[in-house]
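A protein chain is absent from this complex, but the other protein chains hold their places.
Coming up: chain A.
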Amino acid sequence: MPKRLASSLSDEVLEHVFSFIQSEKDRNVVSAVCKSWYEIERWCRRKIFVGNCYAVSPEMVIRRFPQVRSIELKGKPHFTDFNLVPDGWGGYVLPWITEMAGAYPWLDEIRLKRMVVTDESLELIAKSFKDFKVLVLASCEGFSTDGLAAIAASCKNLRELDLRESEVDDSSVHWLSHFPETYTSMVSLNISCLGSGEVSFSALERLVSRCPNLRSLKLNRAVPLDKTANILRLAPQLVEFSACTYSAELRSDVFSNLAGAFSNCKELRSLSGFWDVVPDYLPAIYSVCSRLTSLNLSYATILSPDLIKLVSHCPSLQRLLVLDYIEDSGLEALASNCKDLQELRVFPSDPFDAEPNASLTEQGLVAVSLGCPKLQSVLYFCRRMSNAALVTIAQNRPNLNRFRLCIIEPNTADYLTGEPFDVGFGAIVEHCKALIRLSLSGLLTDCVFEYIGKYAKKLEMLSVAFAGDSDLGLHHVLSGCESLRKLEIRDCPFGDKALLTNAAKLETMQSLWMSSCSVSFEACKLLSQKMPRLNVEVIDERGPPDSRPENCTVDKLYIYRSVAGPRFDMPPFVWTKDEDLALRLSP
């Protein structure tokens, strides 16, 4: 008689079946079916994603999943990007690398976002993982070209090195030269964040010429135009390329060299960079435009007429990032030319001026929403908006899944009616049933939150600033949004009531950020006491919150669920209910 009637499939068969299940969410579901599936699954899980590095400890991850090959970790809260989180808050990757060095000798992929990565960590990676292939450091800091040199020297099978938007200290080491001459495996290299002193161009050229599998190359800014052409000629198989500084004056020899180089690149699908580009050079890329699916012009100060010309050559475009120089007229051209467009991001060229720098209004966004049936993801900075426009967008594009609108001036009302944007955003959440990410702006009352709580059932991430009237607003969101994982709030009149009433909700979410709101330290302590699986961190550089009058509100608050308990690396300006000084980072 078979020992286990319930499971008529052997472990090996199940493991083989599970190997087809890649998505993490599905894997989590599989592991919850029964004990034996949990056991089998945990031994064959190869890829881990930890959205908050303090939610779990490396030891716990290793204990449950002993044979991981790929890990992704995120550290600091999102609002770090806007300088709202002081330096030294945390997010250190070294403890993770140290543990994994011993436990996962076959680890070959590490992806980090907003973490502090030291040269020591990089050296440990280089030393510990024999078959290391992929290193992505997104918005990270704390390391120098010394660490990069260690990676270059030791990782013979490195395929991907991506330093997107990280801060790298220049230690004057020619790190690129540390790739041995025998090294030929690079597939994707992104060094766009490095300064001119940190990249030896000749070493780069040699590297590119000996890596036949190179598909994605994002160079740093200071590479001049003629060198760009040379690099392209060495790598005509590129799919993704980030161009660099364009020289100020048009020279026909440079132009034709560049145009020739681009015309060789038949696989090119994605272009970015374009810092300091001069419009006269743009025609050099026309030969690749018809195949382009992604174009990032958000650093290019070129004006609407040239942008329109460019965009009209790109009918296959799916993703466009651009500055507001494109103007409404450019967006109208985009809407009529690029029917495959899925993602649009429009950034402000001069964000701090009250006067508009370019003629970009809500009309541009409406045009794209009407003209591009596949539009799903929007990030739009503008200076005026109307409820009518938002309703139109919502009704025409119910397939939107990411909608982030930033009306630059806080508390701006509907320019046509003078009213708040409750109705407009209400229409967005009502019609766009697949919405997973939303950012609000403009004048907003508690009403908008009522709509969000009622309709935004798939919403996972919500960003709120300068909005609402009372705790009721926050309460609507916390009690209504079933799928909410991340909530970040600044400068809103939300306080203790909504927070304490919805304490249990917080454990179902990844994190909550509140800054310049109305939460008291007493409430934080109470919440922390009642909810042991939440870490409630008050960030306040003014000193101990206890030392202030009782009614004073906390500066910044970051609450996240964790099974790892309180962390031990908190800097002096992070306060929790525990007075235990052993939890503090020792100087």
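A few comments on the model shown:
Definition applied: a residue touches a chain if its C-beta (ideal position, glycine included) is under 8 Å from a C-beta of that chain, and two chains touch if they have at least 3 such contacts; residues count from 1.
Convention: contacts and distances are computed from a predicted model.
Within the choices "Radical S-adenosyl methionine domain-containing protein", "Auxin-responsive protein", "AP-4 complex subunit epsilon" or "Translation initiation factor eIF2B subunit delta", the name that UniProt assigns to the complex's undisplayed chain is "Auxin-responsive protein".
From the options A:Glu72, A:Glu165, A:Asp226 or A:Glu419, the residue with contact to the unseen chain in the full assembly is A:Glu165.
Among A:Ser121, A:Ser242, A:Gln318 or A:Ser349, only A:Ser349 touches the chain that is left out of the view. Annotation: of A:Asn157, A:Ser256, A:Thr417 or A:Ser479, A:Ser479 touches the absent chain (contact as defined above). Annotation: of A:Ser171, A:Ser200, A:Thr293 or A:Asn357, A:Asn357 touches the absent chain (contact as defined above).
Looking at chain A, the residues touching the absent chain are 79, 81-84, 86-88, 139, 165, 193, 197, 221, 248-250, 275-276, 278-280, 298-299, 301, 303, 325, 347-358, 381, 406, 408-411, 439, 446-447, 450-451, 453-454, 463, 465-466, 469-472, 475-476, 479-482, 490-491, 493, 495-498, 500-505, 516-518, 520, 522-523, 526, 530, 540-544, 547-553, 555-556, 571-573, 585, 587.
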